[in-house]
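The complex appears here without one of its protein chains, the remainder shown in place.
Read from first to last, the chains carry the letters A, B and C; within each, the first residue is number 1.
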Amino acid sequence: MNKFILEVENLSVWFPLRHTISEVFSRKPQKYVKAVDGVSFSVKRGEIFCIVGESGCGKTTIAKSIMGLIPPTSGTIIFDGKPVEKFDRKHLLGYRRITQMIFQDPYASLNPRFRIRDVIEEPLLIHGIGQNRAEREKMVKDALTKVRLIPVADFIDRFPHMVSGGQRQRVAVARTLVLGPKLIVADEPVSMLDLSIRAEILQLLRELKEQNNLTYLYITHDLSTARYFTDRIAVMYLGNIMEIAESDEVIDHPKHPYTDALIAAVPEPIPERIDEIKSVPIKGEIPSAANIPPGCRFHPRCPYAQERCRAEIPELREIQKDHFVACHFPLSK
Amino acid sequence: MYAKYVVTRLINAVLLIMVTVLVLSTIFSSVSDRELKAQVEEQVLAAVRTNRGYAQLNETEKAQFRQGIRDNLYSQYDLDKPIYERIMKYTASILTFDFGKSLRMSSRSGSNEVKDIVLEALPRTILLFTTAETIVVAIGILLGIKAAQRSGSILDKGISVFAILSSSLPMWWVGMLMILIFSYSLNIFPSGGLVSLPPPTGIEYVIDLLWHLTMPLITVILVSFGAWAYTTRNLVIGTMQEDYITVARAKGVPERKVLYGHVLRSSAPPLVTMITTTILLSLGGAIITESVFNWPGMGRLYWVAIEEFDTPVLMGNTFVTVFLYVFAMAVLDLTYGLLDPRIKVGGRR
Amino acid sequence: MAGGDDIRVSDIREGLSDFWKEFRRQKIGIIGLILLFILIFVATVGPYLTDFPEAGPRWRDINYWQDNPRSAPPAWTNWLTAKKDMPHENLRGYYENIESNVRTLQYNYTYAYDEPPNNLIVYISTYYHDAKYPPKLNFSIERPDGLRVYIYETYLNLPTNMSSYGDYSRDDRLVIGSSPQARKTAMDFAKKYESAYNLNRTQIEFVNPLLPLFSKAQPGLLISKEASPLAGKYTFIVTLLVGGASDEVNESRLLLSGSVYGVLGTDNFKRDLFAGIIGGTSVALIVGLLSAVIAVGVGIMYGITSAYLGGWKDETMQRFNEFIYSLPMLPILIAIAAIMKPSIWVIIVLIAAFGWTGVAKVARSLGLQIKEQTYIEAAHALGASGWRILFKHMIPIVAPYSFASMALFVPGAILIEAGISFLGLGDPTIATWGQILHDASYAAATLTGMWWWIIPPGLAIAVVSMTFVLIGSALDTILNPKMRRR
Partner (left out) sequence: MKKAEERGASPKVALSVENLKLYFYTSRGAVRAVDGVSFEICCGQSLGIVGESGSGKSTVAFGIMNMPPAPGKIVSGKVTLDGVDIFKLPEEKLRKDIRWKKVSMVFQGAMNALNPVYTVKFQMTEPFIYHMGMKGNEPEVVERISKALESVGLKPEIMDRYPHELSGGMKQRVVIAMALLLNPALVICDEPTTALDVVVQAQIMNLLKELKRKTGIAFIFITHDLSIEAEIADDLCVMYAGKIVEKGSGMQVYKNPMHPYTQKLLAATPLLHKPVDRLEFIPGAPPDLINPPKGCRFAPRCQYADERCKTEEPEHMIEVEPGHFIACHSVRW
């Protein structure tokens, strides 16, 4: 069996910008927002793989592309050894059964006119699973029990707006579990939740992973949660992956200046360091993906940028075992 | 960028007008075919009656004579050409503002050019409806702001109720009531028309005109301002919930300035577009209300043209209305872009 | 697609009860709802409560209205004026068999007005057996002052071609007030009391025979300005001399035509305006509701589909929508109506055909919002098909909105139909409020002060459109915030 459940090779997702009439006449080339631009990574069976980055870096686009919600411009997505975009409609349906997605906003990801029962039954109906109502009802109840919405009878006939945010997110998890998936793409599943219940969802996800042999692709902007929850981290910046390594390695020994800056910027509750001015080595804000700088796309903000960075795009290369970085001059902390 | 947007939007409007006119000409041409032919026969008979030598002619000569006039008229009205050709020609002339001659009507100066007839009616409609709508907009916005300011107060509720009531009333019926009360019962105002007959001269003419204008003016204002006040109120209340309004209050900006500066300025794009369209559309007049008051403006002209089946006038008037309407829509899009710095291009959507 | 078993009755019941809980708090909505129930009652049962249940379909049938007074104000105006006009009165008599060949019908009437009736009409249907001896009718009045006047006498003759023996029945309408015979007998009666001067200046052709009959027996009773009305109990007696014992009177009534009439008076064509307005209710409701349902239904489907399809299909659909939207509705509708002379159904379709565009625009923008919602994306990710997403996820979200916009569409539709009818372009086969106003305007009712012809139909239009504005705004406040909440 393949070691990797998911292999993403050279994935690009470009959104064409509206071409104005005069641009058509002056034959200017079509402009694109390069949300994802040549990204490669592989997710091992049974691990929690994390993509971390700031808003607008393309991490959610990757997730949606893997889910088949946004067609990739180029590149391949290989699931269990089979490239995904070659799937026909029937296979795509099968693929969607074994890869599932959890969305960021539990308030928005459940149809407000569906009862919890309907929310979880919906995938069964779509995929034609379950002979009759009773059988489906049993599956729905099983899924709710798994996410510990118990007693099930208290929840099954409620509408999403009648339960709390954490419970709503558990309903969303139950919806993904009911089809028996292999891979779950979780796009910031806890960032909209209050701090006091975040750990509850994360623990539930971890337990479900053990019980059901799941693999997670976890998308987040929060390095602290990423370190706590995930096995490996890929750091993204402006449509590219800058660094991939095991979580602890990335946080403790970042090799890429951007990763380093991200880590430096994270606030931590250490009252002794009150009023201390942090050194945030990078200036400014992430530029628009419609105007990607030449060379290393991080170079305009990089404190260590040199001539080579302006001209040459750095490859993602393995500089230590299992530690990949896309930088001409990796840090040596 | 904005200039380019203006150009695209205007081209769009012109295309729309062309298509509309084509469709309308098709409808009118095919329907008016029969009507025109009957018209021609009438004119042939009239020519026969007025021709003194006709009685002396023998039967074949008579028939020839009639056919000659008929052919002449047919070619004058293009009835000898196939219908699609007539439609195209008609469309083309309409688009070049050449509406042709009226079949039955003439302007006061005696011209039967449709253009003259329409141009005679237009200022009268402006006098009544454009004036009325301007007053309506002013009263409506002021009241709407007052209502929003004291949301939930008696004034606010009163305005909402009045808006519901007045928008349920047919304006022309209110006009009839006004005539019943002020002309029949109280005998204060004339029941209709533009001026008394015979029309007075000089300053008395103006007074007489205003005297005739008052009742229709009050009718339009009475029926329309409630809805305006209500819309303004909702817009203003919507804007007042924005964070930046809270910020303005926290900044200590006086309530009046918050309202008339921040809130009103932010609600301006939809308001101004509403004002522009209302004013532009008022030029078309209101067919029924003008008929009730016998006010010889664009609306009543339209109605008379329908009753008389005067296709050229009908078409000319319809075109002017459509033109105003489409143009108003375009202006609406464009002002929105001008007023809201966030939308430099792209219009309402 | 999911089967019908997805819809649970309990869900609907619960949803409705939740909705009702919220709706109950909307005062204006409750008022609107009450009005709606009243309107529906009036539209369905109302016509049978008037004297003219067929007022709607027979509005233009002169015969249907012939016995009514012309241009009569409502009867209740008597309360407001010092001069009491006689209201229109239908009398039912009681029947007596006095002898084997005499049948008597008596009508009692208490008269206390300042003007005599305009007319007096006897309706009688009889049947008899021997054509040689048709019934002979005799009409007389017993006045409050004890005088009895024999006014009118006639044979209820057979048509000539009838054979001599059989079952013959006939319906008679005897217009006493305008019969020369009655005029003569009334004149004879008057001669006994009237002054010579007055008699001299009276021409018999212009005498209203009912004036002396209802006036005090004293000089001046022939001259309407001098006559003094005789108040009190009148008895009208119809005596039939019949040929055979089995000859009978089937039915009979007596109509006193006054100068004030019913609840809302009559128009120039003697039509009962109250019956007309009641009859017009169903038309107004049908026009409003049907065009609203069509327009909103089409608009919602169009808008949502357009939003869902996206891309060039959306673009094309929007262009078409904008094309229709850019046409000024009323002028074009009026022109079409003038050319086509359409029936009410065509008018409904035309109103809907021009009206759907606004709804479609809103539905499209709603659709675009919903399309961006995460739960739609989630449904995609689960593998739901396009149709499933459209029908199971998107349309149910928009559906509540559509009820509000339907209610708010109704007033506009009613006003447009009324406007078209007002211009005389409506469906000629039925009575609508706009048409009543058209006739009023045509007859210059505003300038003759016939307010009862003008105010009620307009008020009726206003009440119906207000009903729906009220319901619509209540629905809007309840349903729309829910749309925006997330």
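Note that in this section contacts are C-beta pairs under 8 Å (C-beta built on N, C-alpha and C of every residue); 3 or more make two chains touch, one makes a residue touch a chain.
This structure is a prediction, so every number in the text was calculated from the model and none was measured.
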item	value
Contacts of the hidden chain among displayed chains	A, B
Options B:Leu10, B:Ile218 or B:Ala268, residue touching the unrepresented chain	B:Ala268
Touching residues on chain A - with respect to the absent chain	54-55, 164-167, 194-200, 202-203, 221-225, 227-228, 248, 251, 261-278, 280, 282, 285-286
Absent chain, residues of chain B that touch it	242-255, 257, 262, 265-266, 268, 339-342
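Criterion: only the chains that are shown with their structure count from here on.
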item	value
Contacts common to chain A and chain B (chain labels)	C
Busiest interface, counted in C-beta pairs	B-C
Chain at maximum distance from chain B, centres defined as averaged CA atoms	A
Per-chain CA centroid nearest to the all-protein CA mean	B
Mean-CA-position distance for chain C and chain A (Å)	68
List of chain C residues in touch with chain B within their complex	28, 322-323, 325-328, 330-332, 334-336, 338-339, 365, 411, 415, 418-419, 422-423, 437, 440-441, 446-449, 451, 454-455, 457-458, 461-463, 465-466, 469-470, 473
Of all residues in chain B, those that touch chain C in their complex	16, 19-20, 24, 27-28, 31, 164-165, 167-170, 172-174, 176-177, 179-180, 183-185, 191, 284, 287-288, 291-292, 302-303, 306-307, 309, 314, 317-318, 321-322, 325-326, 329, 349
Residues of chain C that touch chain A when the two form their complex	2, 5-6, 11, 373-375, 377-385, 388, 393, 396-397, 482, 486
